[in-house]
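Okay, here's the structure, questions in a sec.
The complex is shown incomplete by one protein chain, all other protein chains being positioned as in the whole.
In this document, chain identifiers A and B correspond to the written order of the chains, with residue numbering beginning at 1 in each.
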Amino acid sequence: MAWPPPDSRMAPLLAVEDLLVEFHTRSGTVRALDGVSFDLRHGEMMALVGESGSGKSVTAYAILGILDTAARISGRVVFDGRELLSAGEKAMGAVRGSKLAIIFQNPRTALNPIRPIGKQIADVLARHGNVTAAQAQRLGVEMLAKVRIPDPKRRAAAYPFELSGGMCQRVMIAMALACEPALLIADEPTTGLDITTQAAIMGLIAELVASRNMAMLLITHDLALAAQYCNRIAVMHAGHLVELAPTRLLFATPRHPYTANLIAAAPGEGAGLDRLSAIPGTIPDLRRGDLPACRYSERCERVTPDCRTGPLLRLDTADGRRVACRHPL
Amino acid sequence: MTSSAGTPRALLSVNGLRKLYPVGRKLLGRFGRTQPAMLHAVDGVSFAIERGETIGLVGESGCGKSTLARLIARLIDPTAGMIWFDGADISTMPARKFARSEWRADIQMVFQEATDSINPRFTAARAIADPLIRLRDLRAAALRVRVEEVARLTGLPAELLVRFPHQLSGGQKARVGIARAIAVEPRLLILDEPTSALDVSVQTVILKLLHELKQRLALSYLFVSHDLNVVRLLCDRVLVMYLGRIIESGPAVQLFAAPAHPYTQALLSALPNPGARRTRIALAGEPRSPIDPDPHICRLYGRCPRATDLCRKVAPLLQQIAAGRLVACHHPVDEMAAAGP
Partner (left out) sequence: MISGTLDGNLRHALYVLGENPVTAAAFALFLLFALLATFGPALVPYDPLASNTAQALNAPSISHWFGTDQLGRDIFSRVVVATRLDLGIAIAAVALAFSVGTLLGLIGGYWGGWADRIIGRIVDTIMAFPLFVLAMGIVAGLGNSVANIIYATAIINLPIYARLSRAEANIRCNAGFIEAARLCGNGEVRIALGQLFPNILPLMAVQVSLTLGYAILNAAGLSFIGLGVRPPTAEWGIMVAEGASNIVSGEWWVALFPGLVLMTAVFCFNLIGDGLRDIVDPVRRT
């Protein structure tokens, strides 16, 4: 993949700046995201990678404005020249689904169980596109063909329960892409699907996204999957974006200790069990009042006292990388 | 098929095992006569587990691997076939009686969802104590000593023993599940996707723990997983299942290096790989229905890139293609066919 992409001089499609999200709960304030910043260019495929509790899904929901109302959000999310965090619910509703689309992890629960899938795609088109009901119906069938659902005309009348998990995810993709969005957010799109289905679905998404010059933000826990389909990877840990780098550089020379450990912990070809490293400790409880400045410091082997007390340093390097560490590798 | 029955001294040997579930009725002919439609979850499976061996059982969801694991764990009764454990036929005893038989302690299992497999009203200590009370008749101080010993063995801090499952993290719950299974010193441990619900950093820790326990306690494992990368790490031999049947088996190293069945090949090529972008061998379409499958058609027919007319006339049987390697395919992948007998 050529880096940087040719249109990198243009304004980014999506710019997230200093995003902070907190939830106030009975057992204390959950500091779910803190100082998350990244941009996404037109036509770029980027991944947000992290373990459970890292805040990757919260980031996506904050961008889409679909977080719980108990959340306190600050920072800036600029999408296609528009500030989304201050946009009203009505304006967000217009952006969501048309310019900004999402595919959820569990396609079966995201689809309406009592409405034929063809109608559900047509609904999206009718709401956002300037088409008649009949046109929407026809375009819906066309979309089903584009996501390679066999016999789309007949399948358009099918209900979600009649389709396999992989097929349901194809329908979700068809719905997400129906209005030709500029950015597709895929939140763990293949978790829970079989590996051969995962390969087929990811291949389909990547192909459709590339052919329409869309941008994609892939949210996943699977570093290998992210690496296979994305040009850039942002690694998250406990609500911090700890490292952001082009895929090849991230794997070749990870700079944040967490990234390095994550790569070394993933089983893959060639590595024996004794060569896999385990990451000590767990993600800190984000309700804690005494969270250290670097939230990885309690699990880190390179830790020094100022990692806990001093402000978290975010270093930007010339090769387009960012690392939030005082003692990068 | 003889070679699949294993050596006479195999710890476990399974022969022609079948499990069918009734799913509604199907029409027979034109006169409205019906007969029960059967879902063939496990359909004629034979293999053996040697002492000290780790067997990987891989396949996608719905292939019957969990059903097979539960059959061997004797949680459910087989429709047909035999299960021999240490020279004794254990398949004839009803599953509900098996719970109190002499073999119950010998075959234990670790479940996929650690959260779901621990009684929400039991503390970790009570959960680990359960098999010790019932199967080893331990009480009071002896029980307490053994629970603490097993907890230490599985790396579970003693202060966590008083906690309820919802107060434990995913990795800690996985340790409780493993501790409970090994507490009664089983000889065969069935691991049903023990790490699939865990984060990658925790997964590594649990895999290392399982590896270490196997060495220390001289266990044999049946490791059920859909994750080939994990199976590769832990297993000596691998069985690949597709729609209720074993379609390929062999030593892990050989099978991963040179898969013979087109399905195995497709599975391996579908693994995400951050390095070189491998050419993916795609399987077209959807799997065939597991409900009353036609016994004459290969189960991969319709998705297989190598299918010929033969494949829909005669279903292939497991055949030896090299020492220790079996494959059920008329057209195994070339390099292996050349190496065959």
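Note that a contact is a pair of C-beta atoms (placed from the backbone, for glycine too) under 8 Å apart; a residue touches a chain by one contact, two chains touch by 3 or more.
As the structure is a computational prediction, the values presented were derived from the model and not from experiment.
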Contacts of the hidden chain among displayed chains: B
Of B:Ala41, B:Ile118 or B:Ala328, the one touching the omitted chain in the full complex: B:Ile118
Candidate in contact with the missing chain, chosen from B:Arg104, B:Arg187 or B:Arg303: B:Arg104
Which of B:Arg18, B:Arg51 or B:Arg134 contacts the chain that the document leaves out: B:Arg134
Contact partner of the left-out chain, one of B:Arg18, B:Arg144 or B:His331: B:Arg144
Absent-chain interface as seen on chain B, which is shown: 70, 73, 75, 95-96, 99-100, 104-105, 108-109, 111-113, 116-123, 125-127, 129-131, 134-135, 143-144, 147, 161-162, 164, 166-167, 177, 180-181
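Going forward, only the chains that are shown with their structure count from here on.
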Whole-Å gap between the CA centroids of chain A and chain B: 33
Contact footprint of chain A on chain B as seen in their complex: 60-61, 169-171, 199-205, 207-208, 211, 226-230, 232-234, 266-267, 269-275, 277, 280, 282-283, 285-286
Sites on chain A touched by chain B in the complex: 51-52, 150, 164, 166-167, 194-200, 202-203, 221-225, 227-228, 247, 251, 261-262, 265-269, 271-273, 276-279, 282
